[in-house]
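All protein chains of the complex are present and in place, except for one that has been dropped.
Here is chain A:
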């Protein structure tokens, strides 16, 4: 790990000022950042510790409806907040399907949004990577690409965004609250992460020094609480990143889908909102024919970035299964294996 200056901020304004310097990075729990620094993948010259900032660890109901989740709320505290989990069960399920209990106890809401790709070529400083070193090339292409992107990738980068949490959040129109040198602003989560295009080193819309202070969910998002699921295919039963994942939320009215939301994880460099699929769902009957059409629409522009064509078919089938489960209704209790695509009875 490289040497760095440690700065502990006591106000948001102090944090923003300290982090505006070139080479600075924010430190919250550090569950991803320290891992990257130990591997020499990132080498910030200054860490601005935001964990002692006041008031950013609250889960609040907004007067106009909806939730405001402070940037420093720990993943497990949000998942087990009964009011939040009742309103947004697919978000709770996604949180509990990510990482391990220890990591969820530490990792923060904003840190989850800011985590870096787990592309092994990004993680290996000996490999060429346009994210680590713009213009260096992408050694993932032509390499081991089983887990790489099938949507929205470019010749410069085929990595994926690893978050589970962000997938239902983007489906439910979450908004990111940001503080910066020029004051506060809000950005829809859907527009927060950038596709690689020709600048994969620019991963989000944050400007230097800008700090996430909260994530908001609008009141309308809770209307899906009775029919919301997150399912995740992974290489082992627990404690693994998604090969593909899907978040589906339905609002049913008189036997039809009044409104449907769908987003995918593990397929692109951002949590992928499948708006084409949502257009198929709107007004249709909630049956497998509809769900297959929605899945086809979601993946119409998908193409393999290497040896990963299987992910497109896997995503198609997972979308159908997630929509079927969402239509059947949110389970009364969080499943023993959150986000498992398999039947619960398998382990009984």
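Rule of thumb we're sticking to: a contact is a pair of C-beta atoms (placed from the backbone, for glycine too) under 8 Å apart; a residue touches a chain by one contact, two chains touch by 3 or more; residues count from 1.
Here is the rule we use: contacts and distances are computed from a predicted model.
As stated in its UniProt record, the chain not included in the shown complex is "Xanthine dehydrogenase YagT iron-sulfur-binding subunit", which appears among "Polar amino acid transport system permease protein", "Act minimal PKS chain-length factor (CLF/KS beta)", "Putative Zn-dependent peptidase" or "Xanthine dehydrogenase YagT iron-sulfur-binding subunit". In the complete complex, the residue from A:25, A:59 or A:106 that touches the missing chain is A:106. Panel shows chain A; residues 1, 3-10, 14, 18, 27, 29-31, 34-35, 38-39, 47, 49, 51-52, 76, 80, 99-103, 105-106, 237-239, 336-338, 347 of it touch the chain omitted from the view.
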